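All protein chains of the complex are present and in place, except for one that has been dropped.
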Amino acid sequence: MSVFVIGYYTILIAASCLAVYFERRRVFMLLFSLTLVSFVAGIIGGVGALRTITTLAAVLSLAAGVSYAFKEFLVQIARPGLARELRTAPLTAAFGMFVIFTYAIAGIFAPWIAPHGQAEVISTSFAPPDANMLLGADQLGRDIFSRIIYGARNTVGLALAATILAFVMGAFAGLLAAVKGGWFDQFMGRFADVIMSVPSLIFALLMLSIFGTNLFVIVVVVAVIYSPRVFRLTRAVAGNVVVMDYIEAAKLRGEGDWYLIRREILPNSTAPLVAEFGLEFCFVFLLIAGLSFLGLGIQPPTADWGSMVRENATLISFGDVTPLIPAAAIALLTVAVNFVVDWMLFRSSGLKG
Amino acid sequence: MSDIFKLVMKRLGLGLVTLLVVSILIFFAVELLPGDIAQAVLGQGATEETVATLRERMGLNDPAIVRYLDWLGGAVRGDFGVSLISGGSVGDAITQRFLNTLFLATYAAVIAVPFAIVLGVLVALMRDTLFDRAANILTLTSISSPEFFLGYVLILYLSVKTGWFPAISSLSAGMSFGELLERTFLPALTLVLVVTAHMMRMTRAAIINLLASPYIEMARLKGMPPWKVIVKHALPNAWAPIINVVALNLAYLITGVVLVEVVFVYPGIGQLLVDAVAKRDFPIVQACCLIFAATFILLNLAADVGSILTNPRLRHPK
Partner (left out) sequence: MGRFSDKDVLLDIEDLRIEGYSDETWVPIIKGVDLKLHRGEVMGLIGESGAGKSTIGAAAMGYARDGTRISGGSIEFDGMELTTASEGERRALRGSRIAYVAQSAAASFNPAHKIIDQHTEAPVHYRIKKRMEAQEDAKELYERLRLPNPQEIGFRYPHQVSGGQLQRAMTAMAMSCRPDLIIFDEPTTALDVTTQIEVLAAIRDIVDQFNTAAIYITHDLAVVAQMADTIKVLLKGEEVEQASTDRMLSDPQEDYTKSLWAVRSFKRPQKARPTDGTKPIISVRGVDASYTGGDKVLDDVSFDIYPGMTVAVVGESGSGKSTTARVITGLLPPSKGDVLLNGEPLPPKYTNRTRDQLRQAQMIYQMADTALNPKVRIREIIGRPAQFYSGLKGPALKQRVDELLDLIELEPSKYYNRYPPELSGGQKQRIGIARALAAEPDFIICDEVTSALDQLVAEGILKLLDRLQRELNLAYMFITHDLATVRSIADEVVVMQNGRVVEQGPKDQMFTPPHHPYTDLLLSSVPEMDPNWLTTLLEERGVDNIGEAGSETKDGSEKTQSA
């Protein structure tokens, strides 16, 4: 029994007792079940397992702390209406916003943050981390840390461009279909069905094999694949608005389609569309990451998270986690966006019901 | 019964038409290739003569519509033409790999489907508890992670660090079934993690949606205990959404399987497709795409037909 183990259980049990004393039932249940789990984990995994649990708990509480502080920060700087809504946001959403904010900073200021250039060979291949290279070198001797920073700009930028294009095409078609109705609506609906009946990754592979893999092709292909989803959602959202009497009133007044879309439908569709933009970004981002992992995305030497995983995958068989960092970066951003979207969806559904 | 029969037939017909349109799309996409296909395949250095030979061999001198009908006719019989690179039959190259992929997907589905549905229903019943929130965060994390991330994490912790399972799924002919299950455990587990998360979330949403219906409140106000409300009143109406969830996620497995196969070097059709795309071996690309798309469409079709068949309003017409 080391000091660590004794301290570990003492703190847990003391905290549980305090929770009971202050009648915080939930906190107590959480702490005490953690204690019980620790007994089992400690017996099976030894001190190592307990240390892992401690690390995890520390990371979790750090994340929670950062989110809490960031939320307060946002509440302070936002205008009153927004601030009130932010105050009710769950910690997960605040965490998501914080992560998105960090990525945005990293992406925008990449050349100033990264210590080296993304294509700059500064060392031998797979050189271990040192004072100069935070995470060591990749298979060609480039600084992995710098490439991850640049990846924020390249990978996220590409996904953002594709999402925006998909959104513009899909949303525009969806709004038009909702207003026009009739054969245009029918035709667009069928067309969307056909594109959506091919799995997205497979469709992307087919298109890229034909048109090659330059950035422009990737953006267009991905946008074409995802615009039917946006189309469907926009059509559904706008469809709920179009049946309203105020649209009928505007039509009977003799207003044109463009006025209907701009002044009557769009203001009532923004909340679900913004949430959908977040979701769509996640899908696009994962697809593009998958494509570059397969070597069909952004081409070297430009830094890109998906291909970095592939290039350095051999390190994993030596038990090195470095190649997982860009993959984790992808996962973290997607989780963050999803957290925020979750909150927005909850909010918009809560307002309705 | 005639109403429901008509609906099912209509849906099947629509599925067939979609499949046909998709096959046209897949075939003629290659026609969109800028310039000459034979030239593109052989590269700039090719002589006139070799290009002409290849054109002959690919049948490029026929009009496109004839070649499409030939290709489609062959595809229905399992003949997808000849590989541009190896010169071997595409059908032969695909068959074994397709079976391997099917095996992997089935392996994952058999674990994931019951697991996810039970968990999904549980989470729905315990909504807004700590357990529900934890599950929400976990599943969200899981669906947000790229498949290759989960795959490598599993390799790192369950293979490299502990040595419990092989990192690479090399299959050989004379393996026992147990050995097969062990070799393919990690790729299957990766798929299970992703699909379970998706399925749990969708099942939860479907059940919660159902529990808000007035007839559920009526059952409660009739004094029925909670388990009876669920089993007798919610479940019979939940089949359609659950069938949808299952089919959608099986369809999702198809896309996920490509990346997972590459991570674990699994000899499946996804790996083949990725290789063919890199080498621009169009007959193989087309064949793989058609197979993936057909499976996807069939699963969606099955979901639709399933929800029609389990809809009490349609099952008992007026």
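We call the chains A and B, going by the order they appear; numbering starts again at 1 in every chain.
Throughout what follows, a contact is a pair of C-beta atoms (placed from the backbone, for glycine too) under 8 Å apart; a residue touches a chain by one contact, two chains touch by 3 or more.
Quantities reported herein were computed from a predicted structural model and do not represent experimental measurements.
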Check your understanding: Touched by the hidden chain, which of the shown chains?
Key -> A, B
Exercise for review: Write down which of A:Val3, A:Ile44, A:Ala131 or A:Leu252 is the residue touching the left-out chain.
Suggested key: A:Leu252
**Study point:** Candidates A:Thr35, A:Asn268 or A:Gln299 - the one touching the absent chain
**Key:** A:Asn268
Check your understanding: Which of B:Ile26, B:Leu140 or B:Ala219 touches the chain that is not shown?
Key -> B:Ala219
Point to revise | Contacts of chain A with the absent chain, listed as residue ranges | key: 88, 244-246, 248-249, 251-255, 263-264, 267-268
Revision key, fill the gap. Across the whole complex, the chain not displayed is touched by chain B residues 213-215, 217-225, 228, 232-233, 236-237, 312-313, 316-318
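Everything below uses one rule, namely that only the chains that are shown with their structure count from here on.
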Check your understanding: Just how far, in Å, is the C-alpha centre of chain B from the one of chain A?
Key -> 23
Point to revise | Residues of chain B that touch chain A when the two form their complex | key: 18, 21-22, 25-26, 29-30, 32-34, 130, 136-137, 140-141, 143-149, 152-153, 155-156, 160-161, 167, 251, 254-255, 258-259, 262, 273-274, 276-278, 280, 282, 285-286, 288-289, 292-293, 296-297, 300
Practice item. Write out the stretch or stretches of chain A touching chain B in their complex. Key: 26, 29-30, 92, 193-194, 197-203, 205-211, 282, 286, 289-290, 293-296, 306, 309-310, 313, 316-319, 321, 323-324, 327-328, 330-331, 334-335, 337-339, 342
